[in-house]
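With one protein chain removed, the remaining protein chains of the complex are shown where they sit.
Now for chain A:
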């Protein structure tokens, strides 16, 4: 694919950003198609990206890691000047500025409300084909798919059995005629009765999933209690909660390997919020279907974090936390030593397991408010190094940002601080994270 470069967009030239000339970085680590850059951040929406081959929609349910993932909207990236002195962490002394957003979009969730419409996100999550004209069609198609999924998976067993019979014989005529008399008994097919203990029974599966469904219910009710959009008694909140519930249930049923893990609701919530409040009214109606598919894509990337069996393996969440530790050690040895060695309490040190688990598994949703989170996700997903690496870098940056307080605190104070991360300027964090870029830790 030909990568057409666009000249530096206006907004990049503003004094907020680094004024150094942009450095061109070879884009793909992934063999995907590249595109003309789409500058989705503010001001006027740029012309839609030129049509490349549309990325195949993630169907059927994105169980496997779809290779079609990112449609790279290649672009330039303003790189940091390389001549910066590395020790003494000079970036901390610099004035915090807006982070160098990687204009290198691959897949991303969009940055909040002041940004252009939802299409950019859907694009970025590889959800939309890159041809602008196909979007409407795609939306329709996805909506149908979603409705079908709802139909298939959200039924309770009574309805399922009824449907199975309806396709069989029609005995309803007889029932209507029978006014008086002994009711006729009919055979049950396939041993499917409510108390059945057999694995193939619809009822049995229903009861086994009931526990997970209860968990989903509870989590949905607790999503974002500070936002009226989700919480409270208003009918809007209720419908939104219902939508979230449905999305999570369908996802759970389609992915029996990872099922439902507490925290997934945190990831769906901002997606749904953004799609629902879409500036362009038409897209809002498709919000639920879109959220579902984008959520599935997103989780696909981070799938390994949620799989229990992989917890202790090389790709699981334990190893991620190990990597975080190594990253911190590499960039800020003093802090690392302080956290892991000096402030030990018996054999408990302030290791990533204690605070970073939540950071990594829920993609930092709980540490920041909604708008900040979306900003982070944007960066996360548009980084050429890959979302996993970027996430670790951001976590490392968060640690480095509060290093003064950490160095001054003991085990308990540090733990408290890290588990209730203080409000900080997101741009600053991202800025630092950017600086931490480098050869990946082995």
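Basically, a contact is a pair of C-beta atoms (placed from the backbone, for glycine too) under 8 Å apart; a residue touches a chain by one contact, two chains touch by 3 or more; residues count from 1.
Everything below uses one rule, namely that contacts and distances are computed from a predicted model.
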For the chain omitted from this view, which of "Heme oxygenase", "glutathione transferase", "Vacuolar protein sorting-associated protein 29" or "High-affinity nitrate transporter" is its UniProt protein name? "Vacuolar protein sorting-associated protein 29"
If the hidden chain were put back, which of A:194, A:225 or A:422 would touch it? A:194
Omitted-chain footprint on chain A covers residues 156-159, 161-162, 171-172, 175-176, 178-188, 191, 193-197, 207, 210
